[in-house]
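Heads up, one of the protein chains got dropped from this complex, but the rest are sitting where they should.
Here is subunit A:
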Amino acid sequence: MNQHLSDKALFDQHKKRLKAEHRSTRYWQLLIFILFFTLWEIASRLHWIDPLIFSSPTKVGQSLIKNISSGDLWFHLRVTVLETFAGFLLGTFGGILIAFMLWNSRKLYHVLDPYLVVLNALPKVALGPIIIVALGPGYGSIITMGAIISIIVTCLVVYSAFREVDANYLKVLQSFGATKWQLFKEAVFPASLPAIISTFKVNVGLSWVGVIVGEFLVASKGLGYLIVYGFQVFNFTLVLYSLIVIAFIAALMYQAVDKLEKWLLKKI
């Protein structure tokens, strides 16, 4: 009994130590955050850095408040987030669909293989001008930019996951006379799910890149547009303010997908 109690005490101690460590980590993180913005503010005020280019946290904050109250921020934010989301969905599910078709026909894979390699190596944003000419300046081309940047790599990753499924699982199903679709549904897809889910997180980041570049090129709205506009009129407060909003929202989206990933992985 005594032994048992001391075990528990030991465990409590361990938990307490972990908690303390966790708290200290948080303090450090907060400290860096505060330090960064304070330094920025001071450096800007004392002209250590050019306030015209680097602005200052207070100016960015003022601009943020002004734009939130005027509804301007919401407008641009909504456009960009929707484009990113659409690009992400299209790229991810398009990639999975193509991977399925390649898995379904080995021949198709062998034929397309060199093209996929080239497309994968190509920096997709270089296709921007062509996409804009083809689809016209607007949501269509920006979403396409967000999708195209992740579709090929998704397809390749998912396809190789499909291929790596142990053939003996297929043998089990084949011994019951399974069709190709049944093989996919019962073994190949569930076995590849962890790989598929892991592409989600990567693709969120990629879609942001595609969409922002797309907005640089054509848009008249969205956060990418704000950055380019701020640059053109030499309003770097606007540029930095957009950048901070993007960083914040992208991190949020990444966290959401991360949570989704953990939840999905627990489900299977």
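Definition applied: a residue touches a chain if its C-beta (ideal position, glycine included) is under 8 Å from a C-beta of that chain, and two chains touch if they have at least 3 such contacts; residues count from 1.
Everything that follows uses one rule, which is that contacts and distances are computed from a predicted model.
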item	value
Chain left out of the displayed complex - its UniProt protein name, from "Sarcosine oxidase subunit gamma", "2-oxoisovalerate dehydrogenase subunit alpha", "GMC family oxidoreductase" or "NitT/TauT family transport system ATP-binding protein"	"NitT/TauT family transport system ATP-binding protein"
Residue touching the undisplayed chain, where the options are A:Ala86, A:Ala187 or A:Val257	A:Ala187
Which of A:Gln174, A:Ser198 or A:Asn235 contacts the chain that the document leaves out	A:Gln174
Missing-partner contacts on subunit A, residue numbers	166, 168-169, 171-178, 182, 186-187, 190-191, 193, 268
